[in-house]
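Take a look at the structure set out below.
For this view, one protein chain was removed and the others were kept in their places.
Our next item is chain A:
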Amino acid sequence: MGLAGGQEAMEQDDGGLHQALHGDPALLTQPIKTVQDKFQLLPAFLQVRGLVKQHIDSFNYFINHEIKKIVKANERVTCDTDPNFFLKYTAIYVGLPSVEEDMVTKDITPQQCRLRDITYAAPISVDIEYTRGKEIVVKKGSNGRGAISIGRIPLMLRCDRCVLYNKSEPQLAKLGECPLDPGGYFVVRGTEKVILIQEQLSKNRIIIDTDSHNDIVASVTSSTHERKSKTNIVMSKGKLYLKHNAFSDDVNMVAVLKAMGAEADQEVMQLAGNDETLSALLVPTIQDCKSHKVFTQAQALEFLGNKIRPSPMSFGKVRRKSKVDEARDILANVVVCHVPVVRYNFQQKVMYMAVMIRRMLLAVLDPSFIDDRDYYGNKRLELAGGLMSLLFEDLFKRLNTDLKRQADITLSKANRASQFDVAKCIRTDTITYGLENSLSSGNWTIKRFRMERKGVTQVCGMLSPADTSIWQPSILPSLHPTSLAGAEQVSGPRALHPSQWGMLCPADTPEGESCGLVKNLALMTHVTTDEEEALMTRCLFMLGVEPITAMAPCELHTRGAACVFLNGLLLGLHRRPHKLVQVIRDMRRRGYVGEFVHVHLQGDACYFSCDGGRVCRPLIICDKGVPRVKQEHITNLISGKWGFNDFLRHGLIEYLDVNEENVSLIALYEQHCTPSTTHLEIEPFTIMGVVSGLIPFPHHNQSPRNTYQCAMGKQAMGNIAYNQLNRMDTLLYLLCYPQRPLLTTKTIELINYDKLGAGQNATVAVMSYSGYDIEDAIVMNKASLDRGFGRCIVLKKYGATLRKYANRTTDRIVTPLPLPGQRTPPARFRLLDRDGLAAVGDYIMPGDVYINLQRPTNTARWTRCSRQKCVVDKVQLTCEWQTRCSRSAWWTRCSWRPMMTATTTSSSSSATHGGLSWAISSVAGMGRRAWSATLCARCVRALAPLCV
């Protein structure tokens, strides 16, 4: 936002605050009026943020910025054999969705991809400079398109490259798309895939924990673009050791500090703090260090050098560094690698490790200092864009390695027939198929980053209207349920942690093995994206943070001062931390720093964060317990004058992440506000997620009932989308007479659940204890079933592929011919038209042939229908240019009437509320002959092939 606007807002705020503090005291004591229709903020929020939007935003960030950073970081390809050779990427472009057929590029829509079983993807092209012989070739594209294509990237629907981006409802209808479909998924080989959010432990943060021997451990998972490593400091038998993969053995911590330049024992003591009790705890370690005869930095490096784990790669290397150099390198670049070490100046790292040690020692003295692993502030979420960028980074690097290898081989040959042109060697398959395969299988295997995850993507099956909205907010756990070993199968990570309040849905989790591990976002949750750190760093230094590099060890733990961390990195010290926190908060509310910069003061440390993947949610700010949002603001919102961002801009609402929420006092309702209240909830029902939001009166239910309903709500049958009859899904269940629930919740209206309807309202008589009901079973009125209650249509796809063979023969579809000596073809061919296909409207009986396909060996093949009687609803013929085959698909249809024994499961154990909205969850039994009033003769309808 503009600076002027902020200024204005600030003055306004100050006026209000001034009046509240120094004005008429009677104003303060008058009763707080409840603001009506506060929940209107929720739809406004969902318009700008939330649920599917954050997936799309993260993907947009990836294709617009992240991809450029990745290419920039890996822009140069050189080769070992020819020092003059280079290939340099100067720019990268992601194009618009298209498909190449017969050397012609055509635009494509998602609906076409679904029907034709192809991938909705856009070409990635690059501008390059490279050497060909002795000349330097510069290839530059134009019109937002690079000179050379390096592959195709599947596009997320409704991202800013998608054809559906910013389209109106009629335009969407023209593209064959449902306007209620929120997008956020990919169409890969015809199936709709959604990437689930991944949960991880925070990177670059110190976590104090206990290990299996009940020893205190401080661990840091460092992650930078170059390297990822895990460092542990462990307190074993009263002594501190550094545990790291680079060392074959645990090494004495004091020796490590000495190796990093803190030679004097006094300095080591001061680093941990001038407290006697803390110093006493350090003594055994120092003594142990002494016993190893380590006194100086050189001795310490020597000592560490002997403990370096020989890496398998270093065997072949000719030039080996000395052990001392190697140890120094490891300390500088591998151990706690996210703390920068410039020219072997270890000051910052020493201080950082000192903080680690101090926190450990405090935890030894007082176990309450041990961190809670399951605390949600220690978790980070990874969205679709981030996962895609990881994958792309790996594939791009692989592409470059391939190019290098090719250049190595070709250029090493002395005489070549033609000049080596690297631009012609760029293969598009690596990236295209790499991305496609990962998306369609859900296996994210990236050896480079030691990443091996399965089930990252899910088919968003479109079984029910809310389906796309349902899958989007699911969070996959950091540890897969099957990877939990027996002893670890404790309830800890599965339990609902209090810090998840408002961020994750308390009810929506699957039952069984992944119970509590797979979670779902709440309605108003937002996941942050990375923000520029440098600005924040500068801002903090200007506000009086003393840089850590200009500090003596003894100053580190000055009483009243606090260490200032930014994204887990120790920046320095501030003497008046409370003031600093206050200032930063004020700046955030006025828009001078990002809205997702969060701060919390904990003990003698002040943590600022602006990194990506934190969950946060908006709350109303309170001044001395008086909420800032007043009725007039809501009136502005309802009249459309204000959007959600106006509330942020005027400093009425702010986002809080878990850590900052933890140090705030948040009132649920206005009447609960006290003078110490800092924030007010926007609306209590926003703690629920999308699926649990469909439950009416969830607070009147026993809690597992809500969880069961969350699992079953996804199975509801009804309409799936406006384009449901044109989608040719493999299997589709539709209700003949879907209804909108009589009793809707606000969430239902927000996610348009009522526009499609998934179920029917039933009048249910609940009988006491015994009688006809057997727990969950019900007795149904036959007449109501006769009249259409629970009647459904089942649409099923059958297909056949026509292949082309190497010997230039092809499969073909032909008219059925009569057997020799007979006039008409056999009876089972009765459905086939002259083109050899069954026509729309035909009744298929068991054993009927619906395609007469001939293979080159001249053996006719008949594909048969299922055993059930059904009708041909649609016939589609498509061509696939890449695999050179055409496909035909049949969509058959049959209607089911629920049988009298239809078993239904109702998750509502008691139907005591006024209206019970109830959906038939499952209709078991195939039903008798489906349609009662019908016995059709053959439809005299022409074949209407849907040729795309």
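The working rule: a contact is a pair of C-beta atoms (placed from the backbone, for glycine too) under 8 Å apart; a residue touches a chain by one contact, two chains touch by 3 or more; residues count from 1.
Just so we're on the same page, contacts and distances are computed from a predicted model.
The complex includes a chain that is not drawn, and of the options "N-alpha-acetyltransferase 35, NatC auxiliary subunit", "DNA-directed RNA polymerases I and III subunit RPAC1", "Monothiol glutaredoxin-5, mitochondrial" or "Phosphatidylinositol-glycan biosynthesis class F protein" the UniProt name matching it is "DNA-directed RNA polymerases I and III subunit RPAC1". Of A:C736, A:M780 or A:L877, it is A:C736 that touches the chain left out of the display.
Listed for chain A, the residues touching the missing chain in the whole complex are 725, 736, 782-784, 786-788, 791, 793, 841, 871, 873, 893-895, 930-937, 939-941.
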